[in-house]
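For this depiction, one protein chain was excluded, whereas all remaining protein chains were kept in their positions.
Per-chain residue numbering starts at 1, and chain names A and B are given in the order in which the chains are listed.
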Amino acid sequence: MADQDDARHSRLRRQLLMGMAAAPLAGLLPKVAFAQAPATSAVNTTGLAVTDTEVTVGILHSATGTMAISETGSIQAEKLAIEQINAAGGVLGRKIKYIQEDGASDWPTFAEKAKKLLVQDKVAAIMGCWTSASRKAALPVIEQYNGMLYYPTFYEGLEQSKNVIYTGQEATQQILESLNWVVREKGAKTFYFIGSDYIWPRTSNKIARKHIENFMKGTKVVGEEYFPLGHTQFNSVINKLKLTKPDVIFTDVVGGSNVAFYKQLKAAGINLEKQTLMTISVTEDEIDGIGGENIAGAYSCMKYFQSLENENNKEFVAAFKKMWGEKTVIGDVTQAAYLGPWLWKLAAEKAGSFDVDKIAAASPGIEFTKAPEGYVKVHENHHLWSKTRVGLAQKDGQFKVVYESPELIEPNPFPKGYQ
Amino acid sequence: MFGEYSLGDLGSIFAMQGFAGLILFSVYLLMALGLAIIFGQMGVINMAHGEFMILGAYVTWLTSVFFAEHLPALFGIYFFVAMALAFCASGLLGMLVEWALIRRLYKRPLDTLLATWGLSLILQQVYRSVFGPREVGVTLPDWMMGSLPVTDIIEVQINGLFVIGLTTLITVAVFFMIFRSRFGQQIRAVVQNRQMAGAVGIDTEKVDRLTFGLGCGIAGVAGSAFTMIGSTGPTAGQLYIVDTFLIVVFGGAASLFGTIASAFSISQTQSTLEFFLSGSMAKVITLLTVVAILMVRPQGLFTLKVRR
């Protein structure tokens, strides 16, 4: 700590000296509105793309390919946040400029573009990635070239990096509290898992299974099924559901499969008003494609729903709709993506620098009180403390929040007893 | 796994499972019919088949929005209008593509693959620019959702019945058209011997264009029907392409009977395996079985002479 304090003092001294040196110059250039902005050489010691008036960040999502469906919301949220930050004076006196790259739903492309943003464009931070696979592909590049990634998606955990701030929930945060809720409120005893076949559903279900089998009394998992990404025929598994009659259907099906699954579920006469279904993969974005009437009655556990009642969220939703149209909806990941630029701004201001190392060191403990989800705080492990909520899907495509965890839940990406 | 269930339950489930297989069969057949005409009869590998289906789905969505806003009273029947429109839209686009692209490539079947792959990329991007990158949700009239309870467990999905009915209707129509109508006679004549067909006065170019348009139109209807069970987004079409080609090849490319038989056997295998295994493995085993059989019997289940 002492070292850090020293460093801070010497930086302060340096800034003061530079400020004094710059003062006469500032007098000569009265139009420069950034007189109070610290000098570029002080806030950027590692050669990032920072000028006296601008700082460049990267946005790296899929604008094309199968994932564009999901990632569009994140791009929109990040652009909104950047615009709002700029309108409020920018970061350390500098406007944020962004360079947008397309990951094209292709994991090697994410690695390539991340490298381009870091090596060629020298961006100060990257807001990006969506799927675990894209993050896993880009992460070695980001660590090697010491970049800063703000990753918005709720994900499986089992990861922690100095160079990443995870603004979505990791699996235990999202799942455990809601399992407790469904057992408490619905008296659920039997669970049936249905997921898409890749790491996030499998890991999430593993955590859920351990919780159900080891930490709750008298509950069990009666089935577990995985389908290839993009699968559209669920009649066989629906028959199995009818046979096993589980108390809770627990799903983490993603993408286009979601639409097929819920439509076929409804068509097969499984009424979600009577059959409890809990999903950890359906946000307002997905309901847009599924159709509210097909999923009404299902429970979703997320940290954010568009219908949250608080002042921050009202402002956020209004601003988002003003920028992107009345009809757009905002899902959990979109909100988490919105947090990225803000958390970066706060960290940069706390560190007094754009240097990645200083931002990474300054991030733990950052509090963002204007978050649409309420209040978030960055944990030592670079994940966020957040509340988990259970929403009941409505016909209009929105969720009614039926439960909210009383306290912020600690992020725990390497959960003991769940591995 | 069945020890704890009563015999009645099991019987019901097997009945349900048979019905699920029947739905899957109809879905596969509907996907494959258009391609069977284009690939089987014309030898053209249309990699953009899925995109023609998605065009039909988007047309359905547009129609549903139009009816909901302007003719809410008739919303119950919009789906029939939508299917007709989807047939026309995909069919017309197909004829345009045939005129601009395909007719120059009849002598190079493998090149149609590359060109139509390029076309599918373009169509995907056009859909994304026009309709946005997100999925659109097609609202169905109420009468088409839900199910008819037969017993406590057995319930018959209305949209499943609808797909089965639609597939039967289209299949019968296609058979009638190919084997009973004058136009079908011309198609078969061109397939068997293009030059002779031309020599006896058949306008082979027109026949080609109409055949291609017909295949694409059926793809459009299939896409329209699939809004009931699947998703509608710019890239959803790619999901169908491998399955569809395998069904057509497995059936024996030039044989429509073969397509039906292969759709039936593949769907039954998959649906049964899915019941006993996990979905992923069922898919892999089904595909591997199909490929293994194709290696032993490359000409597919049924064969006719193929145009060279």
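Simple rule for what comes next: a contact is a pair of C-beta atoms (placed from the backbone, for glycine too) under 8 Å apart; a residue touches a chain by one contact, two chains touch by 3 or more.
The rule is simple: contacts and distances are computed from a predicted model.
> Pick, from "Cell wall protein", "ABC transporter permease", "Formate dehydrogenase" or "Cytochrome c oxidase subunit 3", the protein name that UniProt gives for the chain of this complex that is not shown.
Answer from the record: the omitted chain is "ABC transporter permease".
> Would you indicate which residue among B:54, B:178, B:210 or B:246 is in contact with the undisplayed chain?
Only one of B:54, B:178, B:210 or B:246 touches the chain omitted from view, namely B:246.
> Return the single residue from A:78, A:101, A:224 or A:373 that touches the missing chain.
Answer from the full complex: A:101 touches the omitted chain.
> Kindly state which of the options A:40, A:203, A:235 or A:363 is in contact with the chain not pictured.
Only one listed residue reaches the unshown chain, and that is A:203.
> Would you write out the residues of subunit A that touch the absent chain, in ascending order?
63-64, 100-102, 104, 106-109, 111-112, 115-116, 119-120, 131-133, 136-137, 139-141, 144, 158, 197-199, 202-203, 206, 226, 228-229, 414, 419
> Just the residue numbers, please: which parts of subunit B touch the chain that's not shown?
39, 43, 45, 47, 101, 104-105, 108-111, 113-115, 117-122, 124-126, 128-129, 238, 241-242, 245-246, 249, 253, 280-281, 283-284, 287-288, 290-291, 294-296, 298
In the analysis below, only the chains that are shown with their structure count from here on.
> In the complex, go through subunit B and note every residue touching subunit A.
Going through subunit B, the ones touching subunit A are 5, 9, 13, 16-17, 19-20, 23-24, 27, 124-125, 128, 132-140, 145-147, 149, 153, 155, 157-160, 226, 228-236, 238-239, 270-271, 274-275, 278-280, 282-283.
> Residue numbers of subunit A touching subunit B in their complex, please.
On the subunit A side, the touching residues are 63-66, 68-69, 72, 197, 224-228, 230-233, 235-240, 242-243, 255-260, 263-264, 266-269, 285, 287-294.
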